[in-house]
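Single-structure report; data block below.
Up next, chain A:
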Amino acid sequence: MSAHGNAIKMQGKDVTVHYGDKQALFGVSLDVPEKMVTALIGPSGCGKSTFLRSLNRMNDTIEGCKVGGLLTLDDEDIYNPKIDVVELRARVGMVFQKPNPFPKSIFENVAYGPRIHGLAKNRQQLDEIVEKSLRRASLFEEVKDRLHEAGTGLSGGQQQRLCIARAIAVSPEVILMDEPCSALDPIATAKVEELIDELRENYTIVIVTHSMQQAARVSQRTAMFHLGNLVEVGDTEMMFTSPTEKRTQDYITGRFG
Partner candidate 1 sequence: RDQVQVSGSSTVLPYAKIVAETFGETYPNFKTPVVESGGSGAGIKEFCKGVGEDTVDIANSSRPIKESELKSCADAGVKDVQEIRIGYDGIVFATDVKGPDWALAPKDIYTALAAQIVVDGKLVANPNTKWNQVNPALPDWDIAAYIPGEKHGTREVFEEKLMTSGCKTTGAADAIKKLGLDDKAAAAACVKIRKDGKAVDIDGDYPETLARIDANKTGVGVFGLAFYENNADKLKVATVEGVVPSTETISSGKYPVSRPLFFYVKKAHLGVIPGLKEYVDFFLNDQMIGPDSPLVEYGLVAAPDAERKAQRDAFAAGTTMK
Partner candidate 2 sequence: MSIFMVLVIVMAIATAGYFIGRQRAVSKEGGNVKPHSLPHYHGWWVFLASALPAVLFIAVWAAATGVYLERSAIAELPTRTADTVIASQSLELGMVSGIARGLDRLSDAERANLPQTFAELQPLLASKGVALATEGQDYMIPIAAEWNRNTAWASSIGGTVAIVLALAGAVFGLSGVNVRARARNNVERIILGALIAASAIAILTTIGIILSMLFQTITFFQSVSPSTFFFGTVWDPRFAAAGSGGSQGQFGLVPLLAGTLYIAFVAMLFAVPVGLFAAIYMAEYASRSVRSVVKPLLEVLAGIPTIVYGFFALVTVGPFLRDLSAALSGGYAFIQAQSVLTAGIVMGVMLIPFVSSLSDDIITAVPGSLRDGSLGLGSTKSETIRRVVLPAALPGIVGALLLTASRAIGETMIVVLAAGVAANLNINPFEAMTTITVKIVNQLTGDLEFNSPQTLVAFALGLTLFFITLAMNIFALYIVRKYREQYE
């Protein structure tokens, strides 16, 4: 279905999400093509994070949250009881909206994922993974002298980059990013965008962003949400130049809300 001809990595069909009585998503059908960046945009509270969290079943952890419809990864229903959530999450990694480093050292924060998944055979490999991940998140230079100090002592932006590094370190197939740059300055943002571009070669990426520019810069496909509905989805270029829906157009030009 992808206009780019890429295979579909993840797919949502009529996805509905309820938080207790409150419905947050009203039947969203969206495909995520492989090795591409899909951006989710839309006004605050429209359900972007909610959809994103359904993709690796992080919604399971919220009490009273019910997900309906069909969601697949490589054609497997990820809400099938037989599916393994842990493996799913290892394959579909996530970076959250609020930076949430563990109360451990910077090194341990990044090493955590590789450790539990047994990705490093020995300490040296682990060091390598950590360094590589920190570099890719453009944090290494800033923290190389204090790898063993607490990750919580970093500035907000540094913390967020740390979380990105942590997610990259387990080399997932899909990376979900919930406004990864909202706490970053332009330079760091540019670096992360570069990184996303780079990652795209091997990984599938879904990114939630508030910045139209960012969506335009990094994504190949864009999906526009509004009030829990998917308004429009399509190639980014098309979306930003000639959106079919009036609401999209209004949103992009900053005319509605």
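In this section, a residue touches a chain if its C-beta (ideal position, glycine included) is under 8 Å from a C-beta of that chain, and two chains touch if they have at least 3 such contacts; residues count from 1.
The candidate set was assembled so that all candidates are chains of the complex that A comes from, given by their letters.
Note that this is a predicted model, so its numbers are computed, not measured.
Chemist: For chain A, which of 1 or 2 is the touching one in this complex?
Modeler: Chain A touches candidate 2; the others do not touch it here.
Chemist: Can you check the complex and tell me which residues of chain A touch candidate 2?
Modeler: Residues in contact with candidate 2: 56, 58, 61, 86-91, 93-96, 98, 100-104, 112-113, 116-117, 150, 152, 163, 166-167, 170, 172.
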